[in-house]
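Note that one protein chain of the assembly has been removed; the remaining protein chains are unaltered in position.
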Amino acid sequence: MSEGELFSDIESCLGDEHRFKDKVRDVVQDLEQCYRALEVVFQGMHRKKNKTSICSEGRIVLDDAKNKYKQLIDLLSDKQYYRYLHLWQGVTGKLSYASCLIVYLESNQLATRETVAEMLGIKANAENGFHLCLDDYLCGLLFLAGELSRWSVNCVTIGDTKEPLRIFEFVGKIDSGFRLLNLKNDFLRKRYDGLKYDMKRIEQVVYDLSIRGINK
Amino acid sequence: MSEGELFSDIESCLGDEHRFKDKVRDVVQDLEQCYRALEVVFQGMHRKKNKTSICSEGRIVLDDAKNKYKQLIDLLSDKQYYRYLHLWQGVTGKLSYASCLIVYLESNQLATRETVAEMLGIKANAENGFHLCLDDYLCGLLFLAGELSRWSVNCVTIGDTKEPLRIFEFVGKIDSGFRLLNLKNDFLRKRYDGLKYDMKRIEQVVYDLSIRGINK
Amino acid sequence: MSEGELFSDIESCLGDEHRFKDKVRDVVQDLEQCYRALEVVFQGMHRKKNKTSICSEGRIVLDDAKNKYKQLIDLLSDKQYYRYLHLWQGVTGKLSYASCLIVYLESNQLATRETVAEMLGIKANAENGFHLCLDDYLCGLLFLAGELSRWSVNCVTIGDTKEPLRIFEFVGKIDSGFRLLNLKNDFLRKRYDGLKYDMKRIEQVVYDLSIRGINK
Amino acid sequence: MSEGELFSDIESCLGDEHRFKDKVRDVVQDLEQCYRALEVVFQGMHRKKNKTSICSEGRIVLDDAKNKYKQLIDLLSDKQYYRYLHLWQGVTGKLSYASCLIVYLESNQLATRETVAEMLGIKANAENGFHLCLDDYLCGLLFLAGELSRWSVNCVTIGDTKEPLRIFEFVGKIDSGFRLLNLKNDFLRKRYDGLKYDMKRIEQVVYDLSIRGINK
Amino acid sequence: MSEGELFSDIESCLGDEHRFKDKVRDVVQDLEQCYRALEVVFQGMHRKKNKTSICSEGRIVLDDAKNKYKQLIDLLSDKQYYRYLHLWQGVTGKLSYASCLIVYLESNQLATRETVAEMLGIKANAENGFHLCLDDYLCGLLFLAGELSRWSVNCVTIGDTKEPLRIFEFVGKIDSGFRLLNLKNDFLRKRYDGLKYDMKRIEQVVYDLSIRGINK
Amino acid sequence: MSEGELFSDIESCLGDEHRFKDKVRDVVQDLEQCYRALEVVFQGMHRKKNKTSICSEGRIVLDDAKNKYKQLIDLLSDKQYYRYLHLWQGVTGKLSYASCLIVYLESNQLATRETVAEMLGIKANAENGFHLCLDDYLCGLLFLAGELSRWSVNCVTIGDTKEPLRIFEFVGKIDSGFRLLNLKNDFLRKRYDGLKYDMKRIEQVVYDLSIRGINK
Amino acid sequence: MAQDSDLQDVSANDVNELFGAFRKELDARYDLHEKVVKISRDVTIESKRLIFLLHRIDFTAEKLENSLQQAKEKHLFILEKLKKVAVLLKDVDTFQFVRAFSAGLQEFIEATAFMFFIEKCNEVNCENICSIILSMHQVTDFLSFSDETDSSKTVRLEFPVEEYLLGIADVTGEMMRLCINSSASSLGQKDLSKSLSFKLTAYVQALHNAFSIFVHIVDVSQGLRKHFDEKLRTMTANVKKCEDVCYTLRLRGHEMPHDILKATLMEATEK
Partner (left out) sequence: MAQDSDLQDVSANDVNELFGAFRKELDARYDLHEKVVKISRDVTIESKRLIFLLHRIDFTAEKLENSLQQAKEKHLFILEKLKKVAVLLKDVDTFQFVRAFSAGLQEFIEATAFMFFIEKCNEVNCENICSIILSMHQVTDFLSFSDETDSSKTVRLEFPVEEYLLGIADVTGEMMRLCINSSASSLGQKDLSKSLSFKLTAYVQALHNAFSIFVHIVDVSQGLRKHFDEKLRTMTANVKKCEDVCYTLRLRGHEMPHDILKATLMEATEK
């Protein structure tokens, strides 16, 4: 065997992978685009915009994302899921947040992992192939807490003094939930540290309302 | 002694240290686990939970930690204390905070270094072997101030308007105490810089209560 | 104890440490001075200077260093050894080298850790308080190999064709010894990587002498 | 051509470039000076100073900058624009910010790239030679948001409780705008992350006014 | 123009640039591929391979590179040369080195900037559009010196004791040439420091041959 | 006093300094140019060039440098010497090396600080105004050792087997001299560490000559 | 090896003598440097302590007098140490040893500026706050000492102006801390612009404005430049923190402050 041949198997293998990754990246970029569109829709929350129309507009964009996930699933064979996971993990966390936010706005409910997975058109469990990995779902919840903490402040500006209380209850639950988890020192852990500040901010809004006897 | 023996002695000595550190790390991980359990207990404070039960639950977990410290002490001969200190310093600061919080909840008192050391089952002074090092104790006090400042806000929401005044008084003492210290530019100094914000937050609560004539 | 007292104890404790370190640093500086004096003495090796006088001059300076170590020991209570070790670790490695060199010049022997420790007036083992830490002793041996490799070259220039063979044999033993150790990737490992070059240089000298039939 | 000639040609070529860059740097330094003058003018905003006089003073300094840009244009032939762009990119971003701020103070409007380019006496598009590059314009907008967020706080202190609402509206638009962009430039991305904090701060001010019923 | 339009214009502008850069990057990647092929060819030098065949194989690959540069030139209008220069600067320096090496192997001559430019199918001067920028040419010379220094060592191993003398002469000229230059570019300066070491190494080889009376 | 006036004294002071430094830098650049010219002259050493002509050419360039130093002296009043020292310190160390080299080539002597100072047209002692600071002189000696170590190798190539012995003696003396000094951890100390390697290299050359019985 | 006999002219003895002289010169310089460094470290520590002491000051009239007295004594004590530096460097170019005393000097300038503010803040309002900013001139005056051997002469400790700027820049950090710590005590005040917090903020704003001009002055070494930029960043952050305090105070004013408050706060503190 000559030097040139030495790694030639590997080279062709990496070449395939290279081409494959490019395809995946293209789809991921489309997903990013979906997320940016959702962000624009959600900005309405902070300006009196009607919840119902936010949700319906949001769901339309999510359906778009669903199609993109379908493309991803078609591209991937099952077992390569974890090999390339890092490529779509970032955007999936964000889209998971978007789904959770829509569910909250519609029903004040905490979207389960199953609900979110269904909204994105993917599986909820590792056993079933391309799925919503737990980290992404949890990440989405933490993003949600951040956005709701911002919203609680703007609600008062808009004149809605009931919503902050609901947010307080809701994020409080998320907070207790997370305390049950033993997070390692990773990305999730770092984001989780931000939850404390979000919670503090919401607590401050509720405090401001309480001390003024509003909502009594 | 031949060169061969000389060097094989040395080799066994290098291997021992490696194994020793691994053992210490295992115990430290258990202590981290204890601290997480305490955090869950303390969350009750912010939701009307009864102080007495928080304290008794907390003390049970601390007893667990005490056992772990005992294991550490057994592992270490006295003189190696400073050699490995960095391995348990982080968690000891946190457990010191937990001890101080329990003492405050029980008696509104500032736990002394001796008290905390006793609660953790270690010595209070450098002369006596495995001890609560000064930095960790002070760090614990600063964590305590942070938590109490958050609590003062939530007390109002829960409807307890007396506690904030007690907290104001108590954290004020910690604040005056720290002003006596000439801290160097290290970790402690950085944490200390946060104390003024905690103090300010508590002052705001007390102010809000006063201008509304509450507690008069 | 009032809060005022609580913190004033702490303040005096923080100040003491500061002053203590300053004292240690002063003694370490004196030890550095001793080492520089030894370096000047050892230069004679490379210029025909008599071994015996090098050794006797060297031992006089080492006695001086011994006194300085005594001061260090007096300053430190046993248990603080590891707390401040980093302050004198650098210079101790160098003085350990100096001791080993003198022993070699006197007797062609590898100085044991015990011998070196005795020459510096400190203990050889961790159990007995202020001691020669293993890393420093090994570091000293590596410095020794470096200096002897330089000497083997200069011996030929000076006209001493016997010494290089003795050095070859001696450093060969150190080399075999180190091969028994499983060093981690640290300072020592890095220094050890230089040993093969020292060995190679000595081998070259021995080779050059053999092919010319010198020493036959 | 001999090697000697080859290298002396190169040296003279390097020398020319060096002298040219020095000239450009001198003009850029003058532009920095203009910016500094503008900063002093803008500080007045935070202390009750009359908007009209800030704007007229600012415009006078900007006219000065315009002259300096004319010098730059004269120095450069078209094609070298991108070669030396990095030399004036920093200061152009800052002057772009200054222009946008003046336009906002005068009319509560978002200055377009064309307006800013005109105020600086340069082109708005790449096709036409020396122009306001897009990154600098966007950078200017982000600086603007930062300054307005600080101003919203100080407005309240000064007693102007209407301006924060206008700022809230205005920066809100910039924020929504940036959410549409798919930024690749690292510097801009990083600054854009700052925009979220600026927005949050302004929202907090408007909230603080709302909850106290001010501006109702 | 509304804010919405303003930002959507900007977005389309950013998108265009993004796509353009992607195209350029694709061509640059092909150039990198060429360079890799050249590296493989050049490795033969260090193992007895015939110079003539190295040169002819090398020139074939360079012709390939020439085509790629043609693509680049077609993509770019003149004025954008400096805007995107950083994208191909790295690889051009390397290909410039390859050209110089071939010229040296063929004729023992120093390739001029004109020669190299011609070999790559680009202009030699800034005035004429897409050109070989001076930094890249100089960089190529420095890479060349590095490679020749390695080669001088391997020549001796292979048994060619004449080539090192030629290399000594040749790199000596490059060395003297660079001493005339007043370099400001940091990257070049740093590489230039490496030239001194390359020269020293070659000098050592020539010395080793001389002292053994080889080539006498 | 207004804010504007607050630092205006200092501003004008720094402005003066700015202009002054620019002037000094211009002269320093000329000195750098002189040094580059000297470097080119010295390259001849390594190629059989006649020592006498190197020295006479070198002295002509040095006279040029002398004039530049005169300009510097005229620019500076005495007491500002140390304030701006860092501006010309680099180049003075290099020119000091050049002077020492010429003296060595002419007479095999170690140029004293007085001699060097005179060659550069400046004072030898701090008391007398603009002088050759000790650090620069010592730095020059270390550069000299580096160059001579390189030369000792090339001498053998050229066929001069006597010079290396003289260099061995000469640099040996510099080495012993430096061992008398207590250098702090600064630039000089770092360069001094390089002396060891230079010395080793020369020792190797002398060794190579000795073992082959050359010069016997 | 053959010993060349014609090399005797530079004998080992000569070299030893030569380098012996260098050693003396270097050692003398290093010793002086070391002495200055040690005093400077003391100056740093004592200045930091002075700052801590000033943070502990109680602004109620009688206690203020007393604490200020203590601060001034400490200040004189530090000046004594700086005088030692000046005397040590009397006959040499101080610029040669700037780095040896720079850290201490800067901390001293910071402490002095802080003390100045606390001493005189009652005499000024937000509009004329600049008058109590420690000037370069005042620092120079502090560092002119009477010569003990000849009282008609003065010994000055000279230093580059950058040191002053770097020193005074740091005081904004201390002002900001005091501003937050004392915000509660400013609360009761009817005219906020006369409150300590507002004065501190005005001071920090003024210094920040003046300083930001300098940071754009280009002709400083790369290193110093970075230093300045960093100081300005910290300063900007400090200004904003102070402005936040003023904002909150003004906002709370909108909620009709009562004098009750002050009473409540006092009551709690005195318990």
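Residue numbering begins at 1 within each chain, and the chains themselves are lettered A, B, C, D, E, F and G in the order written.
The rule is simple: a contact is a pair of C-beta atoms (placed from the backbone, for glycine too) under 8 Å apart; a residue touches a chain by one contact, two chains touch by 3 or more.
Quick caveat: nothing in here was measured; it's all calculated off a predicted structure.
Taking the complete complex into account, B:Ile158 is the one of B:Val24, B:Ile158 or B:Leu180 that touches the chain left out. Considering A:Ser99, A:Ser149 or A:Ser210, the position touching the chain not shown turns out to be A:Ser210 (whole complex). The missing chain, though absent from the display, is touched by one residue of E:Tyr35, E:Tyr81 or E:Phe130; that residue is E:Tyr35. The omitted chain makes contact with subunit E at the following residues, 29, 32-33, 35-36, 39-40, 43, 46-47, 150, 153-154, 156-157, 159, 205, 208-209, 212, 214.
Those residues of subunit C that touch the chain absent from the view are 165, 168-169, 172, 179-182, 193, 196-197, 199-200, 203-204, 206-207, 210-211, 213, 216.
What subunit A contributes to its contact with the hidden chain is residues 1-7, 9-11, 13-15, 17-18, 21-22, 79-83, 85-86, 108-110, 112, 126, 134, 138, 162, 165-166, 169-170, 173-174, 176-178, 180-184, 206, 210, 215-216.
By our rule, only the chains that are shown with their structure count from here on.
Chain centres were defined as the mean of their Cα atoms; on that basis the chain farthest from subunit F turns out to be A.
Core chain by CA centroid proximity to the global CA centroid: G.
Subunit C and subunit F touch with mostly distinct residues; of the residue numbers seen at this interface, under half occur in both copies.
Separating the CA-averaged centres of subunit A and subunit D is a span of 35 Å. Annotation: 49 Å between the Cα-based centres of subunit A and subunit G.
In subunit B, the positions touching at least two other chains are 180-182.
Touching two or more other chains at once are residues 1, 45, 209, 213, 218, 255 of subunit G.
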